[in-house]
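For reference, the structure is listed below as structure tokens.
With one protein chain held back, the other chains of the complex are shown just where they sit.
So that you can tell them apart, the chains are marked A, B and C in the order they are listed, and the count of residues begins at 1 in each.
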Amino acid sequence: MRVKVALGVGAAVPLLFLVVFFAWPVAAILGLGLRGTGVGQVLADPQTWDLVAFTLGQAAASTAVALVAGLPIAYLLARCAVRGRGLVRLIVTIPFVLPTLVVGMAFRSLLGDGGVIAIVLANAFFNVAVVARTVGGLWANLDRRAEDAARALGASRWRAFTSVTLPALAPAIGSAAAVAFLFCATSFGVVLVLGGAEHRTLETEIYLRTVQLLDLPGAAALSLVQLAAVVGALLVGAVARRKRETALTLRRRTETARRPEGGEWAVVGVAVTVVGLLLLPVFSLVVRSLSTRDGWSLAGYTALAGDAARSTLGVSGMDAATNSLRTAFDATLLALVLGVLAAVVLSQLRRRQGRLAEAMDMVLMLPLGVSAVTVGFGYLVTMDALPGDLRSSPVLVPFAQALVVMPLVVRMVLPVLRAIDDRLRQAAASLGASPLRVWREVDLPLAGRSLLAATGFGYVVALGEFGATSFLAKPDAPTLPVAISRLISRPGELNVQMAYASCVLLMIVTVVAVALIERVRVGTEALGEF
Amino acid sequence: MGLRLKDLTVHYGSVAAVSDVEMSIEDGEVVALLGPSGCGKSTLLRAVAGLERASSGTVSWDGADLAGVPVHRRGFGLVFQDGQLFPHRDVAGNVAFGLRMHGVDRKHQAERVAELLELVGLPGYGARRTTELSGGEQQRVALARALAPRPKLLLLDEPLSALDRALREQLAMDLAVLLRRAGATALVVTHDHDEAFTLADRVALMRKGKLVQTGTPAEVWRRPADAEVAAFLGCTVIVDGVVADGRATSSLGSVPAPGVVDGPVRLGLRASALRTDPAGQLTGEVLQRVHRSDHVRLLVRLDTGPEVEATAPVTAALTSHTRFTLDPDGIAFIT
Amino acid sequence: MGLRLKDLTVHYGSVAAVSDVEMSIEDGEVVALLGPSGCGKSTLLRAVAGLERASSGTVSWDGADLAGVPVHRRGFGLVFQDGQLFPHRDVAGNVAFGLRMHGVDRKHQAERVAELLELVGLPGYGARRTTELSGGEQQRVALARALAPRPKLLLLDEPLSALDRALREQLAMDLAVLLRRAGATALVVTHDHDEAFTLADRVALMRKGKLVQTGTPAEVWRRPADAEVAAFLGCTVIVDGVVADGRATSSLGSVPAPGVVDGPVRLGLRASALRTDPAGQLTGEVLQRVHRSDHVRLLVRLDTGPEVEATAPVTAALTSHTRFTLDPDGIAFIT
Partner (left out) sequence: GGSGTDTGGNKVVLVTHNSFAVPQQVLDEFAKQSGITVEVSRRGDAGEVTNQLVLTKSNPLADAVYGIDSTYASRALAQGLLQPYRSPEAAKGAQRYALPGDDRLSAVDVGDVCLNMDTGFLAQRGIPEPTSLADLTDPRYKDLLVVQNPATSSPGLAFLFATIATFGEQGWADYWTKLKANGVKVASGWEESYNQDFSGSAGKGPRPLVVSYASSPSAEIGQDGKPRTKALLGGCYRQVEYAGVLSGAKNVEGARKVVDFLLSEKVQSQLAEQMYVYPTREGVALPQSWQQAAPLPAKALELPADQVDKDRERWLTQWRSVVQG
């Protein structure tokens, strides 16, 4: 009984958070739109469906590219005992933190003028990490012997991979694909920069209609279409996941990772190539930050550290970095608390009410699939009803960031919690541990590793968050992404140098933060996704 | 007083995994719960531990109903087939776990841990990581962990079945001694009759959720309640017979049947009931032979008709037609 | 011709898991690889399968070195302890897997699948999901899957050890018959000597990466290569003796020792070497008794000094001081 009450309370907190800071604002803004005329008109317009087709098409293509590029890296991370694996893990995380505007510009200069291919590649660039970490997490824990059995039955390495390993990985691949698809389907900056005036997606169109035209009915119609697409993608992911989380047995990584041999080196080669390609835009940013019209220069960096930045931004680059670190910390902490609560509830619910758990799981993911603009404008028409009129309050920044981070935390922690043998908890209970104590003594330490991974990854996402932050951050305390956007929107060489230097600073901060977080070792191996 | 189950029934959905079980375990007694896979042994154990809710009936300890008492307040120790040691704690940390939960101070924790590691034959193993232990060692640590807080009742769910054959036999003996020495009251689930007999004072036989027989190992072995129990306990062939004057007579001959009431009886024959013997009364054709470690097991068609199993020494030279004698130790009586 | 291992060594890092193994398996022969946990049995098997690279030495089949032949071209079937069935395929899909890989057409696939399911006693199970099978059924499907492409050699890594005692015994017998019927050449890894003896024509004993003895079950059982092998095969006590005129004499008395050369010998005593016998020559004090299913096992201090194990019938009435006789079937000779 008391367990049920505790579960109820545990579920209520994250759900209440979602309702207040997500569902309510979104519903309010959609409600405003749906009250107007023009919804039907937008839905009847064939252009709308072209838009839908392009949005889904580019997202599907991007997801496919991310999968193809991410799987070799997942293999490298999960199965190959080679030096530098940790470094690869770090490198694939870097893209996640880069502002989409800057990445868009980097791809624009690398690939000529953008276009569909550039959009797809840039979207994929962001999401290789999602695939590599999600799939790698499961792969590292798959029993090698199923493959061995297939090999002995006459399957070549490749055939064994496609006929045995790939199906076994399907849940993780489905899960990664769903998340990546969400990111790509709601991709904004990339499509804007690389799409020029030609390519538009639901997201850019919703932005345009909401922000420029104040066409709320049109925006609401498109948002509903987007929501439907997102729910569809989530359903696919959920179905794919359903099989897995039971089948998991924790295996030690030493049993599964080995030195590659023969054809396996080719895959390692592909993985290294992909990592190299991921680094290309990164390097181009570094180079850009160091070059001026008149040759190499550290001017951007020195200006960022000094008064030049202060006069444009009100703060120095270091202050902006500090602001970033601090807000991201708050957001990550909040997201961890909420996400872990949700994950615990979900892991417990599943034994009893599978459907309910799946529904809740899906609801938790929705924030990834709804426009930041929709949420932001929703805040405007709702948050004044809360005590203290939160509409202009900087506390909304970590709240909004947490909205994006929380689903990721759930995705990473949940599989591990589900993989913990329930009998371990029962043993603890029989030794006198109350349910709460069981959680502290068993679940927490065992999920610790993935919790750390979630912390690292969530922190990166919060560091890189721009949409909500630019909307809500206090002007005298810009975060690095906000600072970058301000700097890049001004003429003058020094401003541009400072913008690129800020990007490099952001990458460094990210790498250091993630490396530190992931360095902390807890007894068990990571089984988490991402 | 100890444990008493009254009319205990546990449902999974609409299926009754345990139905109407009546049973009691006295203080200091070790009872083995024996039965085929899926018959509800674990469920019964879990219901006693408080991990499964009874649909009806009661579990009581020393007369007090345990219905409202949660797992962690029952004070029953639990050991699983595969130990389920906490992987993030070392051996001492595992053994001390229950003591910590009960607020025992560090000094006494350390003493008790040392005492228990001694008891299970792993002195000085405290600082080892559990992943570095062999399966048998892990099981012994699990046992020490369960014993540490001096549980009123120890619940063991196939404590040995994950182990190697040799180790399992060894550990069964050790465990039997250890339970006696610790004066533990225990309920042991197993599907290995040798293990049940080694460990327990009393054996309870389960089938399809119901208790079909309880008794001492010898009673159960010699006098199974019905043909199915007999088959479960290794009787491969059942023949009809009649008891008179303390002897049972059947088509295979006559054997002493002490304590069996006069009248019709069914005889359950184990492989050891028929042994090769040059002076034997029975003859038969050897259809098949497989080596066991210390004997050869034969499939024989007796000239009188039935196909039965028989044993021969490893050294025996067998002709295709061989003589056999009945060994009363290999025969069970079903009345 | 069959399989031949020459000087086979396999390293993990700097540790040799298998060192300098010489071994051969003739066509149609079943060899059991027996040894304690961690001795390198699985590694040896994996090296034969091509899953592990030999550091030195060769694996050859019918005289042809297999070094350059990848796993899937060797045509060796593989069965693991836990089946490792493909969870995303049904039973038929699992059994047909190897046939598909070899490009067998659908019709012939279906025929062969039906034939094999019949062989392993699971006719009509083709459409079942593997997750719905019991452990024993899963193992049989794994076996059918491995047999389907008619492998030249079947490699079985503890094929039965995940199963229940009763099932394991039953399946060991079935498997023995099945391997003979399929005319399979097989290498079976196990750490259960009963199983090894049941299944194999020849037993190879491994210890710490090395092969210490090979021979028929009876040879290995009766004449272990050294005291450690004897201990592994159940001899709990070893006493010195002397053989003369086909009899071995020790402090415990004299027993026939056919085929053992004259001279000093060590006798390995299993529990069955000493039996209660009112007419026995030996006397001792019973220290401890545990029930086994069809006998009672005793720990006895003989009046002549040593502590040994002994067996008594379940029905035996034991006084604390009892007479025993030596049973030659329970004794191994180490020369």
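Everything below uses one rule, namely that a contact is a pair of C-beta atoms (placed from the backbone, for glycine too) under 8 Å apart; a residue touches a chain by one contact, two chains touch by 3 or more.
Values in this document were obtained by computation on a predicted structure and should not be read as measured data.
Peer 1: What are the shown chains in contact with the chain that isn't displayed?
Peer 2: Counted over the whole complex, the chain not pictured touches A.
Peer 1: Using the document's definition of touch, tell me which of A:162, A:273 or A:489 contacts the absent chain.
Peer 2: The single option touching the absent chain is A:489.
Peer 1: Determine which one of A:61, A:88 or A:101 touches the chain that has been left out.
Peer 2: A:101
Peer 1: Please identify which residue in A:213, A:239 or A:266 touches the non-displayed chain.
Peer 2: Of the candidates A:213, A:239 or A:266, A:213 is in touch with the missing chain.
Peer 1: Of the residues in chain A, which ones touch the absent chain?
Peer 2: Contacting residues on chain A, toward the hidden partner: 32, 101, 104-105, 108-109, 113, 192-193, 195-198, 204, 208, 210-215, 292-294, 311-312, 314, 377, 380-381, 384, 391-392, 470-471, 474-476, 485-486, 488-493, 495-497.
Going forward, only the chains that are shown with their structure count from here on.
Peer 1: Find the geometric centre of each of chain B and chain C from their Cα atoms only, then give the gap between the two centres in Å, rounded to an integer.
Peer 2: Each chain reduced to its C-alpha mean, chain B and chain C end up 24 Å apart.
Peer 1: Can you list the residues of chain A that touch 2 or more other chains?
Peer 2: none
Peer 1: Any chance you could list the residues of chain B touching two or more other chains?
Peer 2: Where chain B is concerned, no single residue meets two or more other chains.
Peer 1: List the residues on chain A that touch chain B in their complex, please.
Peer 2: 252, 421, 423-424, 426-435, 437-438, 441-442, 445-446, 448, 522-524
Peer 1: Please output the residues of chain B touching chain C within their complex, sorted ascending.
Peer 2: That would be residues 36-37, 134-135, 161, 164-166, 172-173, 176-177, 191-195, 197-198, 217-218, 221-222, 232-234, 258, 270, 272, 288, 290-295, 313-315, 328-330 of chain B.
Peer 1: Sort out for me which residues of chain B touch chain A in the complex.
Peer 2: 49, 51, 70-78, 80, 84, 86-88, 97-98, 101-102, 131, 142, 145-146, 148-149, 151, 155
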